[in-house]
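Only one protein chain is missing from this complex, and each of the others stays in its spot.
Chain IDs A and B follow the sequence of writing; residue 1 opens each chain.
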Amino acid sequence: MVDKNFYVVKENVTLAQVAEVTSAVLQDEAKAGETIDSIATMASATANDICFFYDRKSKEKAAEVKAKACVTTAELAAFLPEGVIKLISENPKIAFIKLNEYMYAEKMPTAGIDATAKIAPSAKIGQNCFIGAHVVIGDNAVIGDGCRIGANTVIEHDCRIGNGVRIENNASIAYAVIGDGCYIYSGARIGQDGFGFQMMGGQHHRIPQLGRVIIGNDVEIGANACVDRGALDDTVIGDGSRIDNLVQIAHNDKLGRGCVIVAQVGIAGSCTLGDYVVLGGQVGLADHLNIGSGAQIAAQSGAMRDVEAGAVVMGSPCVPFKDFMRQVAFLQKNSKK
Amino acid sequence: MVDKNFYVVKENVTLAQVAEVTSAVLQDEAKAGETIDSIATMASATANDICFFYDRKSKEKAAEVKAKACVTTAELAAFLPEGVIKLISENPKIAFIKLNEYMYAEKMPTAGIDATAKIAPSAKIGQNCFIGAHVVIGDNAVIGDGCRIGANTVIEHDCRIGNGVRIENNASIAYAVIGDGCYIYSGARIGQDGFGFQMMGGQHHRIPQLGRVIIGNDVEIGANACVDRGALDDTVIGDGSRIDNLVQIAHNDKLGRGCVIVAQVGIAGSCTLGDYVVLGGQVGLADHLNIGSGAQIAAQSGAMRDVEAGAVVMGSPCVPFKDFMRQVAFLQKNSKK
Partner (left out) sequence: MVDKNFYVVKENVTLAQVAEVTSAVLQDEAKAGETIDSIATMASATANDICFFYDRKSKEKAAEVKAKACVTTAELAAFLPEGVIKLISENPKIAFIKLNEYMYAEKMPTAGIDATAKIAPSAKIGQNCFIGAHVVIGDNAVIGDGCRIGANTVIEHDCRIGNGVRIENNASIAYAVIGDGCYIYSGARIGQDGFGFQMMGGQHHRIPQLGRVIIGNDVEIGANACVDRGALDDTVIGDGSRIDNLVQIAHNDKLGRGCVIVAQVGIAGSCTLGDYVVLGGQVGLADHLNIGSGAQIAAQSGAMRDVEAGAVVMGSPCVPFKDFMRQVAFLQKNSKK
């Protein structure tokens, strides 16, 4: 049950409203006036709750559902107890998301600039922004309309940030151009020097890092994730990409659109990812690789060579998924002899 | 030798005091009035130092110990030079901890709220708290007695924090209920959105994350570690658990009591860990796994399936420890043919 202390909660929602919001069909129209107070999981839902049933693996537990109502498919509805009011949906998971968005919201801060924020006189802040306490915004930075910048975040000189961008607290942004609708989480570090050295006179001499980080629209960068700026070129994150917590993206990496990079992935420098690439948690990529569009690399895998578009690979070094499973089986079987 | 610049140091400690504090028995009572000034390692201890000898692997080096005194077991005492004053303990490691706690302490800041902290009028701060510079505490947050909140840390609206909690600097806490006696390190990120998306109209549409993070009593969360809040349920960390630096804990994970999660571990969403589970450094768990109480997963291993209580496993994908060692040996031997 969603905690009303933390979230804005709409209660007394009628099943007619649920049907409208979710595009689901109420099986028994006589129940349209019945109300629910909250969304719950199938296992925990009780008398005033609604739940959603779309995972076929939950079929066995469906008979025990105690919710007042349940949004499910025509097929899965048969597994629910008779007493549960059914709403039939073609896609109950999307219905779930829509009802969540209708019934719940985060408490958003009022627009305004906190008195303790330190904003350079040459910086431009758009309309209706929230700028939190102790935020620092450098010379000539440009922040679009409707942005929300959390407390103690630092945005360095000349950064350009689009409209509707949410940056949480304690983050650091430098040398970055960020599109619209992005969500940067707490502690993310964007735009620091890439890790490049040349041995000169017995010392690791730093190679100047003179590029930028270019982030498209609707991108998420997770908590404590790091995106280094380019060396001479830019580091680029394509529209709609999702980067999870604690990910490392090195200088000159180019990610296409809609990539999903799960927690703790490390991408070495100058890699190019196509569109909708998926990297499972803790994956590592060597430098200068090309990973084709739609490729999926399983968690903990390591790629030392290019991966073709659409390939599904696993292992360190990674091989096609079936080969990996065959290797695992071979080793398991033969090592016991 | 402990640096007196950084720590509060008690010197001129008599061996009688050492015996009392550590419950050790001084072999030669005539030495009860002798004093030591510091604790040192066996290798570095000199004339005014005391050292502790409990690691059997150090037997060979014991003859070279130059400390004034040494706390050790009755058995190991025989390996020390005659001139070293011996204190006999059943558990010299615990004796070591106790003498450390007696002789040394961190310099603690005086209770008080820094003038630069920004605390919402509706927030409640307990007795005897230290609230550092530029701390931000949101609406309706409740902080217990005797807490210490480091500089530049942000605690968002409605969080509830128990008594005696220490939160270091530059941390971010949101949507969290934290028990007593916890220790949250610098840069930890607690309560951000979990990583959940649904493809809708060709876009990764965010699934609302409406849960909380529930942290028990006496929990540690390491520096720059991330604990995402639940999606609809909560993310839960049981009493007494220890989470190291740079760990990723995803939405809806439930950790039991006394778990030890070493640095850089990544736990995907909706995993359940029993009590006293140990995950070595850089371990990865796939989502929705059950890891039974007392299970131990060796460093860098990856689990794709449930792990039974008490199991000791290794590898990626992980197998019982003995099987893993057999696989390693098999591969080593046969690949050389």
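One rule holds in what follows: contacts are C-beta pairs under 8 Å (C-beta built on N, C-alpha and C of every residue); 3 or more make two chains touch, one makes a residue touch a chain.
These figures come from a predicted structure and were not determined experimentally.
Of the listed positions A:V9, A:V25, A:I113 or A:I207, the one in contact with the omitted chain in the full complex is A:I207. Only one residue from B:A16, B:A32, B:I94 or B:I113 touches the chain missing from this view: B:I94.
The residue from B:T72, B:N170 or B:Q192 that touches the chain not shown here is B:N170. Even with one chain removed from view, chain A keeps its contact list with that chain: residues 116, 118, 134, 136, 139-140, 152, 154, 157-158, 170-172, 175, 187, 189, 192-193, 195, 197-198, 200, 202-208, 210-212, 224, 226, 228, 232-233, 246, 248, 250, 264, 266, 268, 282, 284, 286, 302, 316-317, 319, 323, 326-327, 329-331.
One chain of the complex is left out; on chain B, the residues touching it are 2-3, 5-7, 39-41, 44, 93-94, 96-97, 100-101, 104, 107, 114, 116, 132-134, 150-152, 168-170, 185-187, 218, 220, 222-224, 240, 242, 244-246, 258, 260, 262-264, 281-282, 299-300, 316, 328, 331-332, 334-336.
The definition used in the following text is that only the chains that are shown with their structure count from here on.
The geometric centre of chain A is 28 Å away from that of chain B, both derived from CA atoms.
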